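Here's the structure we're looking at; comments come further down.
What you see is the complex with one protein chain gone and the rest in place.
Chain nomenclature is as follows: A, B and C, assigned in order of appearance, with residue numbering initiated at 1 for each chain independently.
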């Protein structure tokens, strides 16, 4: 099938970015908004078309989804080792394209309302387009290096967007933090890539992930410290993924990233960029699974599980709704990682893989919805904090409904999207390891609880007096909410197990009733608790909090991770490494060089007395010179 | 050829003469006496040339001729030196060597 | 010998004639027209210089006391050029002397006499001729150093020079007498035959060497240099620093490479040591000089140290590089002294501080000075670089890498103080910069020639190749 038009999907946003970026000053805001949306609309349509073509028309050949690749050499390292540029079409990339384009389009539409009247409106849309372009590039990458390249670009656009309000110090700090933390993760990623490239001789995904390929077959060729170098490479690469997907302990940037405009949080820090890590692992899944008995995959599983639990706990105590959502995102990402970690490869064993991709898909929808909803709330009350909210259902019905749908979805209430994907994950976990399964269930409960905590807190709870009464957001903002809500409703019914699977063959997914029941039950318990605590204004919550005491304090301070990192950065690196080096440079290295010069001058001052001006001293010098020389050359230095 | 006096003794004498000259040059306070010391040094070599010629290579008179030239040149040298010293005397009305230490370092 | 190979001493004879003419002129030209003597002298010497370039056969006169060959001719021509430039630069100063107090003709007479002495020193074939030449070249300069009778510093310089010179010549004479004792002759050709490295010969050689080292002002025989340069009239200082130094280097080279070759493994060590001592001392003293003449004095000491790097080899390459370097050095140093001369003539200021902001008032002078200093420091593309580079090449060709390295370190040190002058002229603004003035025509011509020399000598390579091929004559 002819796929060349796919190039348009990334390049239209790029073109938009260039236009908006270069003529930033010239273009009128209104225009730029339309340009952005239009550009995205094209990409979206194309990606839908592609998805349709791929999944239902041309994609399948004798039961297996084919991989279509078109690439050219971008740069040579050695004759054999080179970076390619191109696009790779297979189930997950197509799926991701749909996700990215959809959410991105929604956010673009939404932003036209949300960002109205902001100077730098154009800049905002430019950044959005840049991000979208990079994200498409990342999704379509054909090899490790290409994915790394766009990985970095995505990071930068995230930096730019978080720091969008660049006069706000907190925003700057957050942006820097996000970039540097991910950069640190990418440092691992990069080394991983190099190791991979050096020992396998290729970066190309197809060669790497081919289960019968040389790479996977002789993974054991070289080993380092008891593990195969390939495993090391995978672990390092996962480090990169963990950085982007805010896995523990590289998660600290994500909450702060909420300093950015809410649409950005919805697009980048909920739906698309943060799942890049998951996507990366999924991309290399065969390696993770097959190399060294899936050692690396174990790590992925446990990191994912722990992160999801950790984040869920923190989420309970946060009072900034966006931060709650951020931690919820982290927790959900942990879920996906976990799912990948517990997945198998062949046929139905690959349910975890499928589930994680499924969850990625659904989560993108409802989490974007949640954020956009939160955005419209914030837009209305001009605050991020629960204490300033309450009883908003009267004022903003649409937001209320859509938010509720999303909350239910994430809580895993059937028949909403979240239910299906979450159920599959739990199934996978259950089949693989009880321990992880229980964590998953517990997290499901927590999720339901904190999500409804904020839901009730915002829309029910105390009737706050607002100085100017909040009102429903303009249609440009509610429209995307409705669309996403609709998607959230239906997304669960997409037959993922046929479409997106580890071995690309597809299998018969069936609902495991008992597990589903448990999951839903736990979810409901959470919701009910939240109902009790927050439906009406009461002090139950505070009493519980005080009951937990220290633990509560720790949690609300996110277990002091920021402080630890801050200490590392400021005290250790800046004060204890950089400062001494700068000092050393000035004092010693430079000092030596100057010392040589000064000594020379000093000597020349010291010896000036030799030139005494007395002709007789000169004569003495003369004669003494003669005598000494004569003595030396006649008696001592003779051979 | 002085009977009973070997070349070594005379050469020793000239060497002593030479170093007396050096010593005088370095120690005397008066420019004129420094000039005299110079004369001593030169004369040491003059004697040397003559003696060496006479004792070692008597057949050719190189040394003797040389010594005559030295004497002539020495005379010129002294004359010039005295002229300059007088010039200095005009300005500082002294011929002490310590008057010539303005420029130093 | 008959008359026409008597004419082989063309340089000497013409110069002698010039001296005589000047003497007569001194007598017959009336007071009012005295200043014409300058033009006359310049004219005559110009002719002499030009005539020097006409080819001249090898000669060996007075039974080998006087000998001359192409290399020596070439070098005499170089000296002539140098003196000509020097005369041009100092013409105005001499005129001034003449108008103020009726003296000046003797300036030329003495100067030429000294040059005359150098001719004989260079082409000496035996120690007697050498000695006469040496003295003849030194004594007039002592007189000239004391030329400014009204200035105490001038006569002090004269005294210091004459006394030190006397001592030096005395010592070297004593040495020569010893060489005579061991070799049994004062003729170079005969000495070569039966010279051996026994102790007496060595002692004689060393004493003799000291005498020449004094003229080249190598450490530790250099003490007189700075004071004399400072006290003496600038033209004399520059004469001492280029002409007499150059001549001394040349004859030293001839002696070392020909008759003293058997003592090589002694004098190469000696030169190694002296080279280092001279370079370091010269540079270290130059660092903190404020008076330009003194500054250039020490810089010229350091330069002498560099020259030794060529002498140490004892090969044709060495000869070539030394002659080449000396030629370039004459031009560079004359340019520097010329600028100092011009400025002190106009304003009587000789300190580095007075040079601050010079570029903004007198750009051309400062540019000449910059070229000169770069040439002395050995910065391309001016000639000095090539001169130094080739000297180092020569030293390296004999494997003296360490020496070369230390020498180049010295180049860096020297660059420092040369840059100090450039800093003063170009970077500093200065409280009262020297106001703009136009030089007289002679001075301009003088400086122009030096500049042309500085630029051309390096880039115009055939010169070096010519010198190299001439140097074949030695050994």
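The working rule: a contact is a pair of C-beta atoms (placed from the backbone, for glycine too) under 8 Å apart; a residue touches a chain by one contact, two chains touch by 3 or more.
Keep in mind that, in the parts below, contacts and distances are computed from a predicted model.
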Identity of the absent chain, which is to be given by its UniProt protein name, from "NADH-quinone oxidoreductase subunit M", "Sarcosine oxidase subunit beta", "Multisubunit sodium/proton antiporter MrpD subunit" or "ABC transporter permease": "NADH-quinone oxidoreductase subunit M"
Interface partners of the hidden chain - shown chains only, full complex considered: A, C
Contact partner of the left-out chain, one of C:7, C:405 or C:437: C:405
Option from C:96, C:198, C:265 or C:465 whose C-beta touches the chain left out: C:465
Sole residue of A:169, A:542 or A:638 that reaches the chain not shown, by the stated touch rule: A:169
Option touching the unshown chain, where A:30, A:73 or A:490 are the choices: A:73
Absent chain, residues of chain A that touch it: 25, 73-78, 81, 83, 145, 148-150, 152-153, 156, 163, 166-167, 169, 172-173, 175-176, 179-180, 183-184, 187, 190-191, 194-195, 197-198, 573-574, 577-579, 581-582, 585, 589-590, 592-594, 597
In chain C, positions touching the absent partner: 320, 374, 379-381, 385, 389-390, 392-393, 396-397, 401, 404-405, 408-409, 411-412, 415-416, 419, 422-423, 426-427, 461, 464-465, 468-469
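One rule holds for everything that comes next: only the chains that are shown with their structure count from here on.
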Path length in the contact graph (chain B to chain C, fewest steps): 1
Chain whose Cα centroid lies at the greatest distance from that of chain C: A
Comparison of A-B and A-C by number of C-beta pairs in contact, larger one: A-C
Centre-to-centre distance between chain C and chain B (centres being mean Cα positions), rounded to whole Å: 27
Where chain A and chain B are represented by their mean Cα positions, the distance between them in whole Å: 98
Distance between the centres, which are taken as Cα means, of chain C and chain A, whole angstrom: 78
Junction residues of chain A, two or more chains touched: 608, 611, 613, 615, 619, 623
Residue list for chain C, restricted to those that touch at least two other chains: 159-160, 163, 167, 171, 226-227
Of all residues in chain B, those that touch chain C in their complex: 18, 21-22, 25, 31, 34-35, 38, 41-42, 44-45, 48-49, 52-53, 56-57, 60, 62-63, 65-66, 69-70, 73, 76-77, 80-81, 83-85, 87-88, 90-92, 99-100, 102-104
Touch list for chain C against partner chain A, complex: 159-160, 163-164, 167-168, 171, 199, 202-203, 206-207, 210, 214, 219-221, 223-224, 226-227, 265-266, 269-270, 281, 284-285, 287-288, 413, 416
Residue ranges of chain A touching chain B (in the complex, touch as defined): 608-609, 611-616, 619-620, 623
